[in-house]
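All protein chains but one are shown in place.
Our next item is chain A:
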Amino acid sequence: MLKVDHVDKSYNNNGFFKSSSRKILEDVSFECSQGECLGIIGESGSGKSTLGRLLIGIERPERGSIMINGESIFKRKNRKSKISVVFQDYRSSINPFFTVEDAILEPLRAINIEENLAVIIDKLLIQVGLSPSYKHKYPHELSGGEAQRVCIARAISTEPSYILFDEAISSLDVSIQLQILDLLKELKNSYKMGYIFITHDIQAATYICDRLLIFKDGRVQETIPTKDLHLVESPYAKKLLKNLILF
């Protein structure tokens, strides 16, 4: 379904006199099939968020292609209702001028669906564990966990092919992290959506992902099914795993 093919990305450090360019991603290739949950794990600064921005089509790579069902995701039309995203910073994830209802309606309005929108919103809110009375709240009136649930409701509203989570639970406290992970697992079973789960928390990743992609310095080190995690080969992955066992 999602196919990332030999992707390179670099950023220019724009100096006034000379501009140098630094390679952030190098020759990244992987695939993610329908309904699969793929974890991308790597240390800070390894380029995970950069890869994430490419996967949601808002930035373009210098080289290589990213296709969804054989179509490039860099065309706006191909992304519509197929890709969605939940970010880490729940405070700026919802337009402060929008109510919860406006926010969830946004992707639904973009694809002109016929059904009764009010009913859909109530259903979505209940599904993510919020009461429908939250509809009229503004984002600043929500707690972090609630805002993140609203973002999840917004992301699943159009039943996209995959949702990208960029550190989506990292800024929440541990008990809420677990609640949200369980919620995501449950939603995955009922909607058959693919997840791409970017995180540096290997524990959370092993909890929810079917397959892990170990990422270091802009390169894919190795991909491995979660159940075979103990069989990793690359030294970096081994180190990660050792830390996991220590805790």
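As a convention for this text, a residue touches a chain if its C-beta (ideal position, glycine included) is under 8 Å from a C-beta of that chain, and two chains touch if they have at least 3 such contacts; residues count from 1.
Rule of thumb we're sticking to: contacts and distances are computed from a predicted model.
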Looking only at "Peptide ABC transporter permease", "Acyl-CoA dehydratase activase", "Nitrite reductase (NAD(P)H) large subunit" or "Methylaspartate mutase", the name UniProt gives the absent chain is "Peptide ABC transporter permease"
Given A:V85, A:V100 or A:V128, the residue that touches the chain left out of view is A:V85
By the document's definition of touch, the residue of A:G57, A:G145 or A:G194 touching the omitted chain is A:G57
Omitted-chain footprint on chain A covers residues 53, 56-58, 76-81, 83-85, 87, 89, 92-98, 103, 106-107, 110, 138, 140, 154, 158
